[in-house]
Each structure stands twice: as C-alpha cells, then as structure tokens.
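Here it is: the structure, laid out below.
And now, subunit A:
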Amino acid sequence: MSILNVAKGMGVTLSHLFKKPVTVQYPEEKAQIQARFRGRHHLLRHPDTGLEKCIGCSLCAAACPAYAIYVEAAENDPDDPTSAGERYASIYEINMLRCIFCGFCEEACPTGAVVLGHEFELADFRYDHFVYGKEDMLVGVKGSKWQRREAERKGGEVELGFQAGPRPELEGVDY
Partner candidate 1 sequence: MIELNTIRPYFEDKPDVLDEILGRYPEYGRRSAVMPLLWEVQRHERYVSEARIVEIAEIVGLTATEVRGVMSFYSTYHGEPVGKYHLQVCSTLSCKLAGSDEMCDHLEDSLGLVPGETDTEGLFSLQKVECLGSCTTAPVLQVNDTYYERVTRDELDALLDALRRGEMPTPKRAREGDNAQLGAAPLAGEAFEAGTAADAALADAEAAEPENPEGGAA
Partner candidate 2 sequence: MSGAVADKPDTITSRHDPRFEVTLYKYVGVEGAHTLDAYLAHGGYGAAKKAFGMEPSEVVDLVKASGLRGRGGAGFPAGVKWSFMPPVDGRQRFVVCNADESEPGSCKDRYLMEDDPHQLLEGMMIAGYAIGATKGVLYIRGEYYHAYERLRDAIEEARQRGYLGENVMDSGFDFDVILHRGAGAYICGEETALMNSFEGLRANPRLKPPFPAQAGVYGLPTTINNVTTLASAVHIIEKGADWYAAMGTDDSKGIHHVQISGAVNRPGVFEVPMGITYREIIFDLAGGPKGPAKAFIPGGTSCPLFPFDDEHLDLPMEYAAVAKAGSMMGTGGLIVIPEDQCIVDAMYNVTRFYAHESCGKCTPCREGVSTWLPKMFQKLLAGLGTPEDVDLMEDMVSNLRGTAFCPLADACAWPVQTSLKYFRNEYEHLAQHGTPLHPRKDRWQS
Partner candidate 3 sequence: MKIKVNEVELDVTPGTSVIDAVFAAGHDVPYFCSQEYMSPIGACRMCLAKIGAPRKDRATNDWILDEETGEPKIFWFPNPMATCTTQVMEGMVVDTISKDVKKAQNAMVEFTLVNHPLDCPTCDKGGACELQDRAYEYGSGESRFVFDKRHQEKHHALSELITLDRERCIHCKRCVRYFEEVPGDEVLDFIERGGHTYIGTLEDGLPSPFTGNITDICPVGALLDTTSRFRGRNWEYHHTDTTSLDDPSGAALRIDTRTGRIERIKAGLNDDVNKTWIDDGTRFGHEYADAEDRITRPMVRRDGTLVETTWADAAREIAERIAGMDGTRIGIALRGDATLEEGVAAKALADHLGSGRLDTAPRPAASVLPDGAAATLRDVATSDALFVVGDPTEEAGIVDLRIKDALKGVEPAPLFPHGPAIADLRLKERMPRKREILTICAPYRTDLMKHAGQAHVPPATSMVDLLHALAERASATVDGGTPSGAWDDALGMTAAEADALITRMRSSTRGVMIWSAFVSNDPRADEAARTFAKSVGAKTLILGPMANTAGLERISVLPSHDRYDYASMFTPETKALFLASLDPAVDPKVADRLRELDLLVVHAAFPTATSALADVVLPAVTGYEKDGTTLNVEGRLLPVRAAPVEAGTATDFTGVVKQLGEAFGTRLEGRSVKSARRVLRKLLDVDAAELPTTGQPLPPVRGKASGARAVREYARATGDALIVPSMVRVEHLDRNPHLRAERGDAALRAHPATLHAHGLTSGDVVTLPIGGIPRQLRVTASEGVPEGLWLAPTLPEQPVGLYDANLAAMVRERSATAEVA
C-alpha cells in the first residue's frame, strides 16, 4: 500500500466531513421511503365497484415461506357481494411477526389484491396485536394497529413517520 493510496482514502474522508449529513431526525422528521420499499400489506378494492379484489383463493398463504398468512373463504351473497365472483375471504390474517416481507404473496395473487405497501412502523406490545386482519389491511386503513390506537386516543389523524413515492400497484392507497 503506497502513501498515495492512503492519501486518496483520507481525501475521501475529508471531502465527506464537509457534506450535509444524510441522517434523518426520525420520527420528528419524516423518512423518505423508496417507492419499491416493501412494508405492511394492503388489501385492495376494485376502484370502480368498491368490491374487494381478494377472492379468498389462499394462494398467498400457499406461497408464503413463513406461514404467516391464514385465509378462510366464504360464498358471496349474490345480492350484496363482498368481492367479484363467487367467493371472498371471510378471514384474511397476516401475522406480521412471522412475515419476512418477501413479497411472494403479492406475486402469487391472481387478482392483485394483496400488495406490500410502505408502512414499516409495526412495533406493538402484545402478540395478537401483530396479527393483522382484513379490517387492518383493507384500502383506507392507514397506519399500524398501534398508530391507529394512538390516533384514536389522541383524537387526531394517524401520523406516519415517513413519506413515500407513488407506486402504481397501490391503487387507492393514500399516504
């Protein structure tokens, strides 16, 4: 190793000393999340009819390498359908403690119903708070269970600690 190389290295260090730091003062400051970041799942609806896209086929559960997903299906009431087609998910649960956010569920989904969003602030206190049901993941629900509880307690909006770029699959999800 020559002196020259050491000097080069020191040069790089020096040059960074005078750059603006990348550290974000999270949570006071909002983190900027990359558009392709994979966080908590969303269950989407058909934008025009409002029907759930999920048809309860359980393929996500089959694809899940962590056995984090549990689906139970039921027959749609033809007069008041929940989803398009004859079946819908009566129970759709993801255990966020088990989930490794690999996105296989998204890939397996034949209707594009389950999409990994950007939310990552999933910390909570009790085991069962990590099991997210349909009511926690359907489009329109913002934040983790804890964030929503906090918002309710404070009587305000759910506050997310991040910002994210748009992602076309996340149709109807509002950050």
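These made the cut because all candidates are chains of the complex that A comes from, given by their letters.
As a convention for this text, a residue touches a chain if its C-beta (ideal position, glycine included) is under 8 Å from a C-beta of that chain, and two chains touch if they have at least 3 such contacts; residues count from 1.
Everything quoted here is computed from the prediction, not taken from an experiment.
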- Options 1, 2 or 3 - which one, within this complex, touches subunit A: 3
- Residue numbers on subunit A that touch candidate 3, as the complex places them: 55-59, 61-62, 70, 72-75, 85-87, 110-111
